[in-house]
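The structure appears right after this line, and notes come after that.
Excluded from the complex is one protein chain; the other protein chains are retained at their positions.
Each chain carries a letter (A, B and C) given by its place in the written order, and its residues are counted from 1.
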Amino acid sequence: MRRFNCDYSEGAHPRVLSKLIETNLEQTEGYGTDPYCAEAAGLIRGICAAPEADVHFLVGGTQTNLTVISACLRPHQGALSADTGHINIHESGAIEATGHKVLALSSSDGKITAAQVQAAYDEHYNDDAREHAVQPKLVYISNPTEMGTIYSKAELTKLSETCRRNSLILYMDGARLGYALCARGNDLDLPAIAGLCDVFYIGGTKIGALFGEALVITNDSLKPDFRYFIKQKGGMLAKGRLLGLQFIALFDDDLYFEMARHANAMADIIKDACIKKGYPFLTESVTNQQFPILPDRVLSNLGEKYEYSFWQKAGQARSAVRFCTSWATDITDVQALAADILDS
Amino acid sequence: MRRFNCDYSEGAHPRVLSKLIETNLEQTEGYGTDPYCAEAAGLIRGICAAPEADVHFLVGGTQTNLTVISACLRPHQGALSADTGHINIHESGAIEATGHKVLALSSSDGKITAAQVQAAYDEHYNDDAREHAVQPKLVYISNPTEMGTIYSKAELTKLSETCRRNSLILYMDGARLGYALCARGNDLDLPAIAGLCDVFYIGGTKIGALFGEALVITNDSLKPDFRYFIKQKGGMLAKGRLLGLQFIALFDDDLYFEMARHANAMADIIKDACIKKGYPFLTESVTNQQFPILPDRVLSNLGEKYEYSFWQKAGQARSAVRFCTSWATDITDVQALAADILDS
Amino acid sequence: MRRFNCDYSEGAHPRVLSKLIETNLEQTEGYGTDPYCAEAAGLIRGICAAPEADVHFLVGGTQTNLTVISACLRPHQGALSADTGHINIHESGAIEATGHKVLALSSSDGKITAAQVQAAYDEHYNDDAREHAVQPKLVYISNPTEMGTIYSKAELTKLSETCRRNSLILYMDGARLGYALCARGNDLDLPAIAGLCDVFYIGGTKIGALFGEALVITNDSLKPDFRYFIKQKGGMLAKGRLLGLQFIALFDDDLYFEMARHANAMADIIKDACIKKGYPFLTESVTNQQFPILPDRVLSNLGEKYEYSFWQKAGQARSAVRFCTSWATDITDVQALAADILDS
Partner (left out) sequence: MRRFNCDYSEGAHPRVLSKLIETNLEQTEGYGTDPYCAEAAGLIRGICAAPEADVHFLVGGTQTNLTVISACLRPHQGALSADTGHINIHESGAIEATGHKVLALSSSDGKITAAQVQAAYDEHYNDDAREHAVQPKLVYISNPTEMGTIYSKAELTKLSETCRRNSLILYMDGARLGYALCARGNDLDLPAIAGLCDVFYIGGTKIGALFGEALVITNDSLKPDFRYFIKQKGGMLAKGRLLGLQFIALFDDDLYFEMARHANAMADIIKDACIKKGYPFLTESVTNQQFPILPDRVLSNLGEKYEYSFWQKAGQARSAVRFCTSWATDITDVQALAADILDS
């Protein structure tokens, strides 16, 4: 049985693990104040071309999202998000538990548009009794989205302009950011994202680290006291250097992007097989998550050899599922899966 | 420069790390639903003689405390704690951030007594207008305490009886539990703790793991839906098996206690040197944290070779400091420190 | 200029005010522990045929909603509500500020169905990874709804059965409950509501009181410690008797329903004028709020003499608005408005 149900089935890329092994007995300060975290932060500022950015390392995505969003908002403010957004449906109400409403915007492909944001903003401020509603203040996007789609530079630029014109904070959840940046058709890069967003994170957990997310804050007003929020929300790792070390391994050469390219290429093999076979897709994903719609009979057969994620029913005897690849995906396994799809 | 300022200066014990290395490329389910977490939970249920206990693995101590306490309490309830308790002063208001007051009880040695708990309970319930005050509902203790002291079986039994008589939940923060259980004079063990507490955790971060705390819930009423709380508070590790694997390494033989005994023995060397020299202590610690009161002049000299933690001023030109040992502490380093104390 | 924009433009019904005046100099205990609150609670238990119910008095609707819902839920649980529900859009995120997500269900008329509740429940529990989502636990309905519609006994019975079968709490927001119970076609009464809901409130603010809502808790498990929640959320009035006194005035004879009947009758005059004129309605309201869709030109003319609430654009040069009546609405004013609608 091979797992294609998610991109965190294995441990870490061996070079990440090596970094932990070789430094294991060194003594450093705790809580992320060690030299390795400083070095990793410097590397990330460098590749983001954001020399003034604050970089913090957290353990996981939900933790990062709830820490960032609660730090950015005052009590009466909420976060605009696609209704498919991770914070809206897959974090057990983590944002609400910090006191803030997620203001869901309808989305079929996981993305939201500048026009939707502007409309939500206008609807709020055009209401004379607006203090009876939650004030939109932060825009949450994920790139790639939970549906595998990506934002173009033009789309992100429009979102950014809309946010800045209206004093909204633009936050990008980059749990799988590498896959987006290495996707076919992508025209964004880290410096562009650092320039257009107020705060974003570069995900490690789902791209080759044991765990860890690198949070980049470029908006000066969001920087003060951020370490308090990390501590309060339970995200400050005692042996914080474990995070710094992993991000050094990911970014001191091209490893992070190398892994992402591999995963995307593996996903393309699955995608191509589905296309050849004439199976439709739930969304036009260009990243390592593919959402084909397959007959339940076919799924049942595939399920004997491969793990995938059920996504949703899609008509009579058909279902949308997710196939997911990673740095660790073996081409032989993918080719076997593709062949079985074609034979289905 | 050798570090005696905390017990999390290094990575993990090599046998813990090996466990991660040897399983690195295996594929498992995420979020703690893998076979390794199941195995580790079974081991822990076994050593606790608590076959019905629920065992969950979380990443860190503050995260565990805030998750447990907010899961146990209704909005109007608070947690009784020593005023020196970690939740009261060293977690950036994490408990309050989940909506609950920490009801501090005065303590000079880090411990609280059954009598203090009963008095706080009575004071609340004897007030006709008690609904204007926070209702005490959970008793938080740490063992060893933040001051290195430990609870005896008699003390814990009295606390437990007081809690059960008054429908209070007894929660033990065991961030350094191994050190307590291996301390000179200790008469508690894991089965006793499992029997007397409603919920407690066995700390890994500060005893040889990279990170990780094993939460043991023995009170049936606290078990339902606990995974929701872990997820909501950002404590559910995607590659959850990393936690299970580490706890297997800690508990499939005597490693956890072996490390604790070593650290305590190393601390004894420091303690003995201070006693010989006539230096007093802030508390009568029997564990791996020692709090001697030294002349500032001596501290200044020691500080050139050793890291320690400043704790508090203690009179004219004297300060209480913390020296901390761990599994990784080398006897040569400790002997050098002891010699320097004796020569001071 | 006559106000038809809401049902709280005036003070209190004179008989309510008289009750306050005649008792003004009496001395009583504070915080709702006085004999008048006890008397009012007894009256309400009587008319609800719920001798075991707990009755509490709060000042306003948002306060009541946030106090009840946060008291009923554990941190990982949320409230199902129509997307048009007051808690979802008109309370500034009050529910989220207590840590809980409002799980919005699509509604065109302000109501939700038992089938929608069951579907939301099933969707949650059919998900193997359900702990990554908010657990539905409470069903919030308003009767009449924010759109003026009402629940039939059959509908409420089905909702209640669905809730009880699935251990969901059914909570009715009765800010305008009197108008529902006196509406044409209504077949519910207070005993039925008390029997079918776990908790509900009878609104005073919008039906003739200066302020005040009477909360009725029939589910035993929701009763303990409720006064703590009221106090903690800032809803415990020092001179609590002011609430009890008003509800005595409302319920020691038929005044509450007398006022509701009057308001509904006044609303019917407006409704009939719109029907005669051929104006459509946003919803089929049978209560004191009417939502006709009128040409903007007509609205502009009416706006010179009457206050109404703009609701939403409704196509080219037409808007849905709200006309609202109350106990204080004068028939002469309504007839003038109706005539102006007919002449428009």
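Quick note on the criterion: a residue touches a chain if its C-beta (ideal position, glycine included) is under 8 Å from a C-beta of that chain, and two chains touch if they have at least 3 such contacts.
Since the model is a prediction, treat every value here as computed from it, not as a measurement.
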Touching the absent chain when the full complex is considered, from B:7, B:54 or B:131: B:131
Listed residues C:37, C:50, C:73 or C:94, member touching the removed chain: C:94
For chain C, the residues touching the chain missing from this view: 2-3, 6, 8-12, 14, 17, 20-21, 23-30, 59-64, 66-67, 91-94, 97-98, 205-206, 210-211, 228, 231-239, 242, 328
Absent chain, residues of chain A that touch it: 31, 70-71, 74-76, 98-99, 129, 131-132, 135, 225, 227-232, 236
Absent-chain interface as seen on chain B, which is shown: 75-76, 78, 89-93, 96-102, 104, 131-134
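As a convention for this text, only the chains that are shown with their structure count from here on.
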Same vs different contact residues, chain B with chain C, by half of numbers used: same
Rounded Å distance between chain A and chain B, as computed from the means of their C-alpha atoms: 34
Centroid spacing, where centroids are CA-atom means, of chain A and chain C in whole angstrom: 42
Where chain A touches two or more other chains at once, by residue number: 91-93, 97-98
